[in-house]
Each structure stands twice: as structure tokens, then as C-alpha cells.
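This is the structure I want to talk about, given as C-alpha cells.
All protein chains but one are shown in place.
After this line comes chain A, so read on.
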Amino acid sequence: MAICSAHTTTSLHSPCTTTVSNSGFRQKHVIFFTSSNRRSGGGRRHGGTRTFHVSCSVDKPVVIGLAADSGCGKSTFMRRLTSVFGGAAEPPKGGNPDSNTLISDTTTVICLDDYHSLDRTGRKEKGVTALDPRANNFDLMYEQVKAIKEGQAVEKPIYNHVTGLLDPPELITPPKIFVIEGLHPMFDERVRDLLDFSIYLDISDEVKFAWKIQRDMAERGHSLESIKASIEARKPDFDAYIDPQKQYADAVIEVLPTQLIPDDNEGKVLRVKLIMKEGVKHFNPVYLFDEGSSITWVPCGRKLTCSYPGIKFAYGPDTYFGNEVSVLEMDGQFDRLDELIYVESHLSNLSTKFYGEVTQQMLKHADFPGSNNGTGLFQTMIGLKIRDLYEQIVAERAGVPAEAAKV
């Protein structure tokens, strides 16, 4: 019964209309959206024409963009996000073992490196980095993200990070939630306009250096000098093409060295800021104690004992690239479960489904990097916010056509 052929409507809010071919003649039908918790009911007669029940939420994904430099925690974030929706994200079964795609029940995550127009040799010849827009095919990126958003499958190229070559393409079918992660999800205006929500991971230079030392020092051939040289050589392009995207993000996670330990530059204790844009549809920022006030909070004291260097929170309104934002900040790290629960119980607007869900998610992935600090906490919170946004959009889609049908 469910016929939902290729859609051409781009607006999330318009009724889902489609053209159905039926024995040689074409006829336009209004399709009723259904959400997962829809009351069951058989096909109804409506004004003498047949109506279809189709789960269009499956066909028209919610699209999320995640921007960050290489080696700055995008994959960890993606694992936390897919976990919030339940189920683990796996590479496509039976496909290219070097595919960069991750698929779970609800979510497909693609890596935008797959849209490199120049392979490794090509970039070397032309003397451009992967950060440079000239090394990327934004036309194809736009066409394919748009097609997925409209419910059409695409044959997406695969950039092989080991060989540096473009491998034969893989088929990507529209999921419920489609995440594009990489260096440039918000660079091209056309792609940016397709995003229902966008996140930028902003890692300060000090922390980036510390993280790359952690990642690469054991690797043969690497040294402090090589790690530093690589960061410095890429920095001009990073500053020119990647960093400016943060002004467009709905949420920015900023990772900085701690202020709790004077002159700390080890990058082990972190100060993390969650910058949440105000007035974004379907996104209500998290707050601490009193929405819109400015608050500094040290939870460690008589009720809660914390180990050195302790935990400090801050919350308040601010402006970011001319936009009204709410900023939540955590400095320090959790050492024990009760600290995390205590903090969660004092935050509001978390979009959890039950008390303690943030803590539960953090514990579930205690082995992921950042599970004891603000990076893990804020990534989990953003994951819950994306789930909430998705549910609101699905409910809205289900509601609008029903309204239209009443008229």
C-alpha cells in the first residue's frame, strides 16, 4: 500500500505530495505522514480518492552537520549521538572495508572527505591541502545531500584515507537522521541551507596539540617536532576555510585548557564551553538554575566532595558572532558517579526522557575519550537535543498534513 516515490518538495512543513503512476495515467495524491506512534488505522476513503499511509519520515531525513578538524573527536561524538538513538553504528555490511560511512537503525553518518575532488596525488601536484575548497567538490556534495534530504538514494564516492585514492562509489539510502561530518559541512551556502541543525567542535590550539601528541607520539616516525610542524603547516588553511564555519553553527563545543590549575598546559584537565544559539527552531538551550541569568557554580562543597582540581560550572547569556547565545561551561572533571548525577540534577531543559539519562549515557560509554569531562557531557547533551529536534520535526510533519486534510 505504501507508495512513496521520489519527492521533489524541499520544505519540511509542506504536505508530502507525490505523483503516482498507475496503469498509464498520472495522478496527484496527498500523502498522509505517519509517525512511529501513530494510531493504527486502515486505508481511509477521502473525497472519493484513495489516500496512502506512508512513513515519509523515513523518506525525508533530518539533516545534521558536524564540523571539526581532523583528529578532534568527530567519531567519538558520532558514537555518542547514535547511542542516544539506540543501537550501534556500523560500517556498511559487505561494502568497501575502507568506507567512511557509519549506519545504525536510525542514522547514517557520512564523511565529507568522500567529496574530495582531488586525490592525494592531485593535491600534492597542485600544492593544496584537503582543507582547501579547491580540493573539494561542493557541487556534488550539495546535489547528493539535497537528494538524500528529498528521499532519494545516491551513489556517493568513497575517499580512501589509506591509499589516498577515490574508490568506486557506495549506495546511500535515505535514513531517518542523516549526518554529514567533516571539514566543510557549513562552508557552502547551499549545503548549509539544507542542515536542520549544525554543530562545530572548536578545539583550542593548546588542546589540539596535546590531543595529537596523545594520538601520534607512539607512531613510528613521529616526534614533538613533526606533530607541531603538521599543525602549523595546516593552520593557515584551517583559519581561512574551517574556523569561519563556527559562526553558522547552532551549537559550538569549545575545548580549552583548564583554569583550575595555574599554567596548566598538559591538556588533561579541560574547560569546555557549550555555546547554544537562541531562537533556533526545535532547539531549546540547556540552562543552569535560572534561564537567562549569569551563574557561576562550584558543586564541590559540603554536599559533594570532589578530588583535585575540582569542578566549576558557569552559565549565562552572551553574543557570538553577533548572535544571541546561551553559554554553559564546565571546567574540571568527574571522578565519581555521584558527581555526575549531582550535576545532571541541577541542569534544566536537558530533553531527557527520564531522570538520570545523561548519566546513564555517559556511563554506558565510560571508555570513550572525554567521558569524565565537559566534552563527553556536552556531546551527550547535544545528542539528546538532536533526538528531541528529530521528534519535533516528525511530529510536525505528521501534524501538518492532518490539518490540511481537515480543511
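Methods note: a contact is a pair of C-beta atoms (placed from the backbone, for glycine too) under 8 Å apart; a residue touches a chain by one contact, two chains touch by 3 or more; residues count from 1.
Here is the rule we use: contacts and distances are computed from a predicted model.
The complex appears with one chain absent; UniProt names that chain "CP12 domain-containing protein" among the candidates "Trafficking protein particle complex subunit", "DNA replication complex GINS protein PSF1", "CP12 domain-containing protein" or "Ribosome biogenesis protein WDR12 homolog". When the missing chain is restored to the complex, the residue among A:Ala130, A:Val179 or A:Leu288 that touches it is A:Ala130. When the omitted chain is restored, the residue from A:Ser75, A:Gln245, A:Ser326 or A:Ser351 that touches it is A:Ser75. The residue from A:Thr108, A:Asn284, A:Ser351 or A:Asn372 that touches the chain not shown here is A:Asn372. Contact between chain A and the unshown chain involves residues 70-71, 75, 120, 123-124, 126-131, 161-162, 164, 212, 214-216, 218-222, 226, 229-230, 232-234, 236-237, 268, 333-334, 336-337, 363, 366-373.
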